[in-house]
Structure formats: C-alpha cells, structure tokens
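Report on the following structure.
Missing here is one protein chain; the remaining ones are kept as they sit in the complex.
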C-alpha cells in the first residue's frame, strides 16, 4: 500500500464522515454534546485542504499531517484522540514508501496504543477504544493467518462495526459521557461509531 | 438605652464607616478583594434610608431592620455576617423599649453566636470574630462587675480594637483570605477592623 | 425535578458554569445562575439568590452550589432542611454532576450525593 492508497483512505473517511455527520451528531446528542459529526467533518475537511496544499511524499508523512491537522481543528475530545491515532500510525511507518499488511497492522496497533495512553480508556469504557481495539486485533489475526489484504481489511471493518454496536449496553467511564453515569446506557458511543466508519473506509480504499 | 440610643449608634457606625472606608478597603486589598470599606459604606447608607423610610418603634425592630438591610445590600461576606449579628441582637431584645446594660450584653452574645453559627469561624481564624468575641466578653465582665454603662462600653470598644490589632500575625482560616494561606499573615483583618469601629461607635453613642 | 442554583461572586462564572452543566446534563433541569451583586459587580445578592430559588423550585427541593466566600454565607442564610440544601462541592464539577442527576430524576438526597461524588472524580 503506497501513499496514494493512504490518500484514498483519507478521502473515503472524509466522504463517510460527511455522509454520516448527522447520524454521529445524533448519537452524541444522546450522551454528549451533539457535536461529534460536526467536529469530524470540520477536521477532515481541514485535512483535505492541508494534504492538497502540501502533498506528503510517504504514507508516514501523510498520516502524521492528517493527525496534526485533526488535533488542531476538531475542537472536541476526538481531535486529540484521532489525531494521536493517525500520528502514531504515521510514525510507525517511518520513511517507507510501500506498506505491507503486517506493517499496516503494526501501525494500527501503534494507533491504539497512542489512544489508550492519551485517554486512559480501557475496553468496555464505552469509547472509540471499543471499536479500535477489536479492529486492531482482527487485522493482526488476519495477517498472521495469511489472509489476502482485502479479506484482512474486511475482517477489521467488521470487528470495528461490531465493537461499536456492542457499546450500546455499556455505561460510559471516560470522556464527558461518563458524567452521565447510568444515563449513558442504551446508546451507541459516537466515537466508536466513527471508528467503524474509519475502518469501513479502509476496506473501501482497498477495493477502489 | 432606648430606640433613640440605638438609632444614634447606627448613625455613629455610618459616620465611622464612611470616614474609615478607604482604610478598610486598603486592609481588604492586602488579603481580600479590596471592597470591605465600600461594601459596608453601601450597606449602612442603605440602612439609613431604610430607617428613615419606616422608623422602627423599638430597639429590637431597629436592629432587625438594620440587619436585614445589611444582608440585602452589602454584597460581600460581611453582609450576611453583620446582618445576622444585628438581627440576632434585635431578636434578643424582643419588644422591650428600654435595654439595660445586662440585656445589651446578652444581645452582643447573641450576635456573636449568630456570626459563629453562620460563618463557622473560631477565635484565631483571623475574622471579625477575633474582635467581636473579646468585645462580648469584656462587656459581659464589665456588667457583671457592676461598671457604669460608659465604662462598660469603653471596655468593649478597647477589647474590640485590641482583638482587631491581634489579627495581624494570624493566618486566615475562614473567608476568601483563607485561600491565601501563609500570605495572609502580617495584615490586619478588615472585618475585625470594622468590628472595632462598630464598638467604638457604641461608646460614642453613649457619650453623645 | 430537583432545582439547582449556582451561586458565585461572579455573574459570568455562574452563568458560564450553568451553560456547561446544562449542555451536558440536559436542558430540562430547573437551573438558575445567581452571581454578582444587583448592580452587576463582584459579590453576592441574597435577593437574587432567593429569586433564583423560587424560580427553580418545583416542589422537589433545591440544591444550592456556592463557589466560595460570601456565596457560601448567602447560601447558608437560605438553607431550609429537607427543602433548600447546600452542596459543599467543587463548583464546576459538582454543578455538572448535580444537573445530570437532577435530569435523571434523582431525589434531593440523590442530587446532593451525586454532586458530592465530584470530590472523588479524577480527570486523568
């Protein structure tokens, strides 16, 4: 997977976030402050502008610029979190111009580690970690089992979507939703839902 | 001591506060928010208007109206505190039209108890209690020892002034000055200083 | 629903805290900000606070949340056991917790307990 592939991924995320914006914001209205869709839409729009203004030459540079822009422009908790995720993945890729499935999997693991370190959320806390962690695990398993790249990305996307859905019965223990205590039960976590979009976009980029 | 006497007391306090306003505010600038003089000046000006608008017929009614007006108009912590002090003294006087030195002493004790209950300050916490408590004790002692009224009030005024001066080396443990911790040491407490004015005014009313 | 009054020296601080708490805890909670003196200065106005208590009182009790100093003393003047109670809690964090609890239908004691939990919430 080369720089173009990752540029396509970011484009796919941007479209998915644009299309899902109101849904994400509705999810956030239930247990947050009704801005998650708007936050990410603003962030990825800014990413598109930043990438167009100074097109990066490697997958690593592209993802680091994506992350830095998200940190600066999103405005909500998801900005530092997704920003860190993309930056860590980019840093894991180093100067490489072509990324293997195994390297991609290591990059997603680095993203997960960064999100965990920054937000101190564990699985089950009803955050984006509940989608990101199973996606990382599924990808790593698929690579180890020697699945084709598209199959591996399909597995990751499915795991992320299932992880997001599984946040519905959970009580939030991190982020502003945690202030709601038991009132956060019964709603899908918006950040987990957007993480499912991010992995759906990865699969879409691969089948372009 | 009749209603006129207590009206004269309030007038004397009002003049003393007006004359001492800038000094009280300077004391409050050192360990508070530089408004104690202005607060009390505003409060006693409003008391003068309230007493003129509906002159009370008994010492008790006069002091209760004074206290209620202070609570409503002062704006700082000293409003509820002095307001409670005057109200409690007024309530202790009941319907009486003439107040004996012993009753005055009981009224000051009631004022002190009210301030203590509301503000939870003990002696040594660097508050108005450090002037009010010794004044109440000196008055009670003077009455028990059969001193003349003017002598008893002189003793109370002296005790209040000494109590106020003795707050200088203390560290504040109540009120906003307590946030300053050790930085509150070395300054006279503004509320203790104004309490000394209040008892000075009582002596002045007696020698009118 | 239990009513909540935020009492601060500063009109701006009370109003901004109320806005944040309402955004997290829901717009339906009877919540009033009583900050500053009547002429808009820094201080506390017992008249403003009493008016705020009346405004938010739906018969299920009212929790007063003071910031510091004169706000606390003004709150104490208005205490009335079982009806108007003071929450001794961190101002912003306690306000958010109290509003969320009130919005969830908690009783007066429940709202008070939720506000007090804010002392034990760690942020990192």
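Here are a few things to note about the model shown:
Every chain is named by a letter (A, B and C) in the order it is written, and numbering of its residues begins at 1.
Throughout what follows, a contact is a pair of C-beta atoms (placed from the backbone, for glycine too) under 8 Å apart; a residue touches a chain by one contact, two chains touch by 3 or more.
A quick note: this is a predicted structure, and the numbers were derived from the prediction, not measured.
Shown chains touched by the hidden chain across the complete assembly: A, B, C. From the options A:12, A:35 or A:154, the residue with contact to the chain not on display is A:35. In the complete complex, the hidden chain is touched by one of A:20, A:59 or A:119, namely A:119.
Mapped onto chain C, contacts with the missing chain fall at residues 8-10, 12-13, 15-17, 19-20, 23, 42, 66-68, 72, 76, 86, 88, 90-93, 96, 118-119, 122-124.
Chain B meets the missing chain through residues 33, 120, 176, 179-183.
Remark: the residues of chain A touching the chain excluded from display are 33, 35, 39, 71-72, 74-81, 84, 118-119, 175-176, 179.
Note that only the chains that are shown with their structure count from here on.
For the pair chain B and chain C, the distance between mean C-alpha positions equals 30 Å.
Centres computed as Cα averages put chain A at a distance of 38 Å from chain C. For chain A, the set of residues touching two or more other chains is empty.
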